[in-house]
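If you scroll down you'll find the structure; I have some questions about it.
With one protein chain withheld, the remaining protein chains of the complex are depicted in position.
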Amino acid sequence: MKKSRILSVWLAAAVLVLGLVSGCAAPSSDTRTAKTTFVLGDTTFNAENEEPDINPHRAYSGWACIRYGVGETLFRYSDSMEIEPWLATGYELVDDLTWKITLRDGVTFSSGRKMDGEAVKECLGHLIEVHDRARGDLMIGSITADGQTVTIRTTEPRPTLLNYLSDPYGCIIDMEAGVTGDGIVCGTGPYLAVSLTTGEELTLRKNESYWDGEPGFDEITVLTISDGDTLTMALQSGEIDGAYGMPYASYPLFQNDGYTFSGTATSRVFFVSMNFESSILQNPAVRRAIAMGIDKERFVTDLLDGNGYPAAGAFPNVFSFGGDAVTAKEYDPDGARAVLEEAGWVDTDGDGIREKDGQELTIRWLTYPSRQELPLLAESAQASLGAIGFDVIVNSTADHNSIRTDPAAWDVYASAMVTAPTGDPAYFFTTHCLDSSTANNGHYHSDALEGLAAELNATFDTARRAELAADMQQILLDDDAFVFCSHLRMSMVCRSDVEGLTAHPCDFYEITADLKPAP
Amino acid sequence: MRNYVLRRLLQLIPILLILTFLSFGMMRLAGSDAVLQKMENTGMAVSQETIDDARAELGLDKPFLTQYFVWLGNLLHGDMGTSYVSGQEVFPTFVSKLPATLLLTAVTIVLTIVISVPLGVWAAVRQNRWADYVIRTASFLGNSMPNFFVGLLLLYVFAIRLAWFPVISRGVTLRNVVLPSLTLAIAMSAKYLRQVRAAVLEELGKAYVAGAKARGVRFSVTLTKSVLRSCLVTILTLLTLSIGSLLGGTAIVESIFMWDGVGKLAVDAINMRDYPMIQAYVMWMAILYVCVNLVTDLSYRALDPRIRLGVRKG
Partner (left out) sequence: MIDSVTVRRQKIRKDHTRKRFVFFLLATAVFLIVVCFARQFCPYDPNAQVFSALEPPSVQHPAGTDRFGRDMLSRILIGLRTSVLSTLALVAIITAAGTVIGVLCGHLGGAADALMMRAADVCLAFPGLVLALAIAALLNGGLQNAVLALAVVGWPKYARLARSQTLALESADFIAAARLSGDSSVQLVARHILPNIAGPILVTAVLDIGTMMMELAGLSFLGLGAMPPTAELGSMMSSGRSMLQTYPWVILGPGIAIFAAVALFHLLGDSVRDVLDPRTGR
């Protein structure tokens, strides 16, 4: 009785707050009876990934433009990563520098304007004016338009011009309609953007006059959900219909009849670069033992929960020059031990770590935590290399970008990158393996590789390019300069009352006209 | 009085200068920059030329001191610059996140008081009885659970199992703020109910309580009229400290509940080395800090007659 009064005061306050809350809590009615809308949750659509909006002429925003079905490119990638016409119907290589591209007839922008040579010329002209990366890739000297054809002259022979035109920045948009303050553009895709808030949401509406079939939904919302667990729960609660970027650990929750998965190997690869400035790694036996001592299979099955494929070379097997086109060393701990023994690395003091000439077999493994798979790779390799006689010191730090430029600070560097964003192999080699590469952190050098790279640059024949790419990867593997551990399997999950959300190896195409309610 | 407030506010200027300079310097020491961080996120490598161009565009190629003074000079003209990441102007971006943070802070504080004060008082009154033990155990539990754990648990129970709330809270509304603020309030209450309990226990041990009892004053009256009032200073100190840290944002909770406040903005800015945005955040923290301290002191004066009358607290 004594304290009951105070208690009742507080209870009343608590009830008041709860009442206030539940009063606001309108019952969430299920409006999806006749499914005409679709909500996609995506973890990467934000400014931190250089996708602040859907304007393809800005940073990597083209990815959003093409993924969410607003923009389309002149050429596109087939499921086997070959170039096929899209907004173009064909091309003719007049000479090494001149490309004559025929455009599809009867395509209009969502602004109502017809897509013709002039429109494409304006769009590409603006692109190379404002977008540094595109300018460097395309090397366009001049563009001329004539009816439904455009003729592009490059300043240098550009065998991969069509690949670059298929990059998301190559989305053809109506420059007359321009770019709104929110970063909205008018493309030719199955959906048109209605509103956009950076890092929050994008609303799309069906493009009634789409040229290639009828889009399946009246309205689509793309929500940026940066937290993977929130994304999981939003799909569980039915607030979103499809998800991109779900944590692997959540997959078991959706492996049932209520959901469908679509996955494919991408060219995002987790790989290890050896530091050729490091005295211990200059020893070929040590590099070889590392290459033989990383258990890729286990990394993929246990740690990636099967959401990856063990890698041989830099490219996954959807590419003709990927997968089995090269041979990498198998995981072979006994072989690795033998290699080390032979080179004189033996454990003399019985501490489990091998020595040679008083030097312990210690390697410093540099990596970073912002990509969740990398610390897992480090920890897994630490154990499997440890069993062979290595002492692996892991440094997983957000500061890796400055450390990796100091060759005295690390021995191996594990990182993740997209090796063939344009479907062409040259990119990986020019950025990572040559003397002129910006990301050749380990200062690897091979005369043979430099020679082949020069040849690759001047080769137009796709089959020959593939051959060269395979040979070049083999050089890297034979030198044990890189160990390619795993290709990421990119998966999208969606409710099974929706069909057509299909993962594509190049990761460019998500929302297409094929996305529709399941019958 | 007015002079006192003015003097305290003037202290803000040196603190702002020191803090912004320190944070500028420290971000420099932290290595990397916005250009490299963006490259890492997209998983693409670009040529050194492109990197250098991008740096030059942001002024990152200039010496450190020049960068700082350019920033300071612009600030004096009322220009806080544009974000290196989104390209948006810093000031409006930052201000647009404030309503969410303010609402979250307010509701969290209310919830914390509603939870921790009655439980703390109850535990004190029933010291070493079962109620006390249950409450204290709950407080250990609250104290040993990370924020993300509580947040995900609440989401699981209230959004998925019971479906009372949506998982994705779109918009700054009272309904959407409940789960995130409950997450924060649980952790804070776990701490504060113990402090309240201790404060009440100390007060209850004082002679006047026994005196009042002897005079036949009902215990509930003593408790509400005297004991709680004396504990108010303790509670107030705790709350003002928390208000400061809450207004500074809570990145994990904001990210789990998609609550668009300054915490996530700050952490993203720090991770991306978005210097102008970090500077805005540092200034916000400094202003908060000085203001919260000032308000605390002023309210002490109002609450405690000894301070108000200029008697040194003994």
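As written, the chains take the letters A and B, and residue 1 is the first residue of each chain.
Just so we're on the same page, a residue touches a chain if its C-beta (ideal position, glycine included) is under 8 Å from a C-beta of that chain, and two chains touch if they have at least 3 such contacts.
Keep in mind it's a predicted model, so treat the numbers as computed, not measured.
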Contacting the left-out chain in the complete assembly, out of A:332, A:379 or A:455: A:379
Residue of A:124, A:204 or A:303 in touch with the missing chain, whole complex considered: A:303
Residue among A:262, A:396 or A:438 touching the omitted chain: A:396
For subunit A, residues in touch with the removed chain: 228-229, 232, 247-250, 252-253, 302-303, 305, 368-369, 375-376, 378-380, 382-384, 393-400, 402
Hidden partner interface residues of subunit B, rising order: 14-15, 18-19, 22-23, 26-27, 29-31, 127-128, 136-137, 139-141, 143-149, 152-153, 156, 191, 194-195, 198, 201-202, 204-206, 248, 252, 266-267, 270, 278, 281-282, 285-286, 288-290, 312-314
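Throughout what follows, only the chains that are shown with their structure count from here on.
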Centre-to-centre distance between subunit B and subunit A (centres being mean Cα positions), rounded to whole Å: 36
Interfacial residue positions of subunit B with respect to subunit A in the complex: 30-32, 36-38, 40-51, 53-54, 83, 85-88, 110-111, 114, 117-118, 121-122, 125, 148, 152, 155-156, 159-160, 163-168, 170, 173-175, 178, 218-220, 223-224, 255-258, 260, 264, 268, 271-272
For the subunit A and subunit B complex, residues of the former touching the latter: 2-7, 10, 13-14, 17, 20-22, 24-25, 28, 41, 47-50, 52, 59-60, 132-133, 136, 198-201, 223, 225-227, 229-230, 233-234, 236-237, 239-240, 268, 368, 370, 398-399, 401-403, 416-418, 421, 431-432, 437-439
